[in-house]
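With one protein chain removed, the remaining protein chains of the complex are shown where they sit.
Labels A and B are assigned to the chains in the order they are written; within every chain, residues are numbered from 1.
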Amino acid sequence: MHDRQTISLDSLRARRGDDAAGRLFLALITGAVLLAFLMVGAVGVDVVAESWDLLSNRLWGFLTSPSSADAGRAGVSQGIRGSILIAGIVILTFPIGIGAAIYLEEYANDTWVARLIQVTVRNLAGVPSIVYGLLGLAVFVNGLQGITGGRSVIAAGLAIAVLVLPIVIITSAEAIRAVPAPLREGAYGLGATQWEVIQSQVLPAAMPGILTGTVLGIARALGEAAPLLVIGAVGFYTTGNQDFVEQLRGAFSALPMNIATFAREPAETWRGHAAAASVVLLVLVFLINLVAIVVRARISKRLGR
Amino acid sequence: MGVTAPTAGVVSVPSLASRAVGATLELVVFIVIAAAFGVIDYYLDAVTGGLGVSAFWISFWAMAIWSAWCWPAAQRFASSFSGNHIAMLDGRPASTVTIAAREFTRAGLLYGLPLLAIETNVVPVLVLMALAGVFISRTAGRRAPWDLLAGTIVVEDFGGPATMIERSEVSSVADLQLDELRNRRNAVARRVVLSLGFTSVVVSVLIVWNIFSEAAEFFSAEDFSWSSLQGIGWFPRRGIFDVWTLFIGTLWITGIAIALAGPVGLGVAFYLSEYASPRVRQIIKPIIETLASIPSVVLGLFALSFITPQVLQPLDDSIGFASLLAAGLGVGILTVPIIASISEDAMRAVPTELREASYGLGGRRVTTSLRVVFPAALSGISAAFIVGISRAIGETMVVFIAAGGSGGAVLEYDVRQEGQTFTAAMASLGAGTDSVAGVGIAFQSLYALGALLFVITLMLNVLSDTIVRRFRQVY
Partner (left out) sequence: MEYPDTRSEDTPEHTEDEATVTSMIDTTALTPQSVGDDGSSTAPLDGRDVFTVEGLNVFYGDHHAVSEVDLTVKEREITAFIGPSGCGKSTVLRCFNRMNDLIDIARVDGTVRYHGVDLYDESVDPVAVRRRIGMVFQKPNPFPKSIYDNVAYGPRVGGQRGNLDDVVERSLRSAGLWDEVKDRLGESALGMSGGQQQRLCIARAIAVNPDVLLMDEPCSALDPIATGVIEELMKEIQSDYTIIIVTHNMQQAARVSDRTAFFTAEIDERSGQRRGKLVEFDETGTIFSNPGDERTEAYVTGRFG
């Protein structure tokens, strides 16, 4: 036994040697966190800095002119249009994802079908985006050429919609699962059919989570470039006298494509354009996230959470 | 928002949300009509030279007229049975002319302006719409723009006051039946939802079948020989398919990425899970999520415009404009949030009791973190790394932009030079002009690579799932 008299404040206080490991570890992981912050900061600052010149001088022109060989006139208007169209097509397919999530969480009874769907969805979520480009090329560009018109924004939108589908399914399913059981029981107890319970209680309660999923999907859709490369987005195109439908089925561009094309130009002059296009893309994604956060907060408030 | 308690005789207002759903359904109808016209236009084109007018504008006019006339007329017809009258949102009754004008305006805003935007130039029209929205909200109230979009017509409940449901006698099984309509709706909903669930399976099947059949064509093509898989580099258009080149490139990229993202991601995870207070967490988590949401093209640009000149070239000026090293670091930045969040989830899932036991025995935080939490969460952390690797292997744009070697690539072991990965090779192939025809062995090599990539990432994902399931410490 230790001699009680030797216990002093000194021996209770951690000795410096002991704590060195602890402090080193803390320093390391704090360093990791700081490095992560630095990464975000560096990307943000670099993009803004490189684009400052262009955006402060020629913002309107940049946003409203199509791309061109002349750096002084090149802009991203066609890219913006293409990205918005793609986002629109993707949004149209969200009900499919939400429906699949409803099936998995409400109707499926642990049968082989349900498990197959779940496994499939999880695997699809991990497939590289360029593979979806290949799919789009084969199915939407070549196979459904009659409807999509070949290498068009419709084909691109559909391919990216397929890419985003697993994300929407997984997040929606989580949101639906999180709806508390007493809510469902209460509705069933009052004599509602399964669909009525889903439509009037479960879905509204799961809305915040589903909204998050859809926003993640849109943000992802806007940023994806690899499938676009394969499906054939171009940097610049002319529309001539094409009407709206022909335009939809013809050549197209998108913001990520603009960024990639500008970035690969060896000449220094294009660096600013690439950065500026990145800023436009980031602002777009940011705005969408903002809208979703606001809507989600208001819905949550109404649900009392 | 939500239903306010109505008093007798005044309009009962459905919530903004349900009206928004109605407006969305209208939009879907609009698109369907437009698509129908589009298809008609396509086929008529072959016969008579087309309709001459854009299909979307036809459907726009159709919807506007429908909104302006049909909807109020339908409501009037229905309301004539109940003796109620149509009212606007503010409760005042409305004449047909007022309703028509309002709905026409609404159709114009909802369908026409976006159409205009897309056909001409998006940004100016969007700015105009935003200004119009601000103007309306200033003059007619904050909710006015949203109400306008969602629909201004409101109808009183049909049928007057309702009475308590009758209690009827139950004498046989027939009395305990559900009415047809609700039953049918339930059954239909179930079938629809099931088929929607199946689409994911369909998609999977499509991907697999597609890729592997085209890949098979590659291997069975006439000008293919197994010897062409070995060569000086990856030059598909010249018939040289040295897969090893791509493999080395992919390996380097993935290795560099994990070397960066592994420690950083794990460090962040430890900090968030073991050391950070809730307030600090609230700051750090969004930053990590922001990192995760940066599109990969932007990171590719970043690698080129910042990492190469500011980080790499000062260290070693033999590094050129594009290099595997720069791209690898870019992919690493991309992978940090993946490893961080999955590892953090795994660590947080370790029950507090284990930590308390360790602290109770006099362990410090570092000891607990490394000796208790880390082993307990090991399966999840391994899964995090495997998912990170899978992501790094599948990453295309950063490499496409920052690693060079688009036309072809020479076998290269030096990371400071340009290189090529599976994914970037596929992108280059797909984007090249000779892929228009979609034929040729060069093009089919695209699918061969795709098949390989698909199999590799699939195996990695299955592996990570198995690890999590099999080796998860049972608490």
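Going forward, contacts are C-beta pairs under 8 Å (C-beta built on N, C-alpha and C of every residue); 3 or more make two chains touch, one makes a residue touch a chain.
Because the structure is a prediction, the values reported are computed rather than measured.
Visitor: Given that one chain is not shown, which residue among B:Val32, B:Ala140, B:Leu178 or B:Val202 touches it?
Guide: That would be B:Leu178, which touches the missing chain.
Visitor: Given the contact definition stated above, which residue among A:Leu34, A:Leu183 or A:Val295 touches the chain not shown here?
Guide: Result: among the candidates, A:Leu183 touches the missing chain.
Visitor: List every residue of chain A that touches the chain not included in the displayed model.
Guide: 109-110, 182-193, 196, 200-201, 204-205, 302-304
Visitor: Need a quick check: the contact residues on chain B for the chain that isn't drawn.
Guide: The list for chain B reads 2-8, 12, 157-167, 169-173, 175-179, 181-183.
Operating definition for what follows: only the chains that are shown with their structure count from here on.
Visitor: If you average the Cα atoms of chain A and of chain B to get two centres, how far apart are those centres in Å?
Guide: Using C-alpha averages as centres, the distance is 5 Å.
Visitor: Enumerate the contact residues on chain B facing chain A in the complex.
Guide: 1-2, 17, 28, 31, 37-39, 41-42, 53-57, 115, 117-119, 121-124, 178, 182-183, 185-186, 189-190, 192-194, 196-201, 203-204, 206-207, 210-211, 214, 263-268, 270-271, 275, 284, 287-288, 290-291, 293-302, 304-306, 321, 333, 336, 340, 364-367, 369-370, 387, 390, 393-397, 400-401, 406, 423, 426-427, 430-431, 438, 446-447, 450, 453-454, 457-458, 460-462, 465
Visitor: If you look only at chain A, which of its residues touch chain B in the complex?
Guide: 14, 18-19, 21-22, 25-26, 28-33, 35-37, 39-40, 42-43, 46-47, 50, 63-64, 77, 80-81, 84-85, 92, 95-96, 99-100, 102-104, 106-108, 113, 116-117, 120-124, 126-135, 137-139, 142, 146-147, 162, 165-166, 169, 193-196, 198-199, 204, 219, 222-226, 229-232, 243-245, 247-248, 256, 259-260, 263-264, 266, 271, 274-275, 278, 281-282, 285, 289, 298, 302
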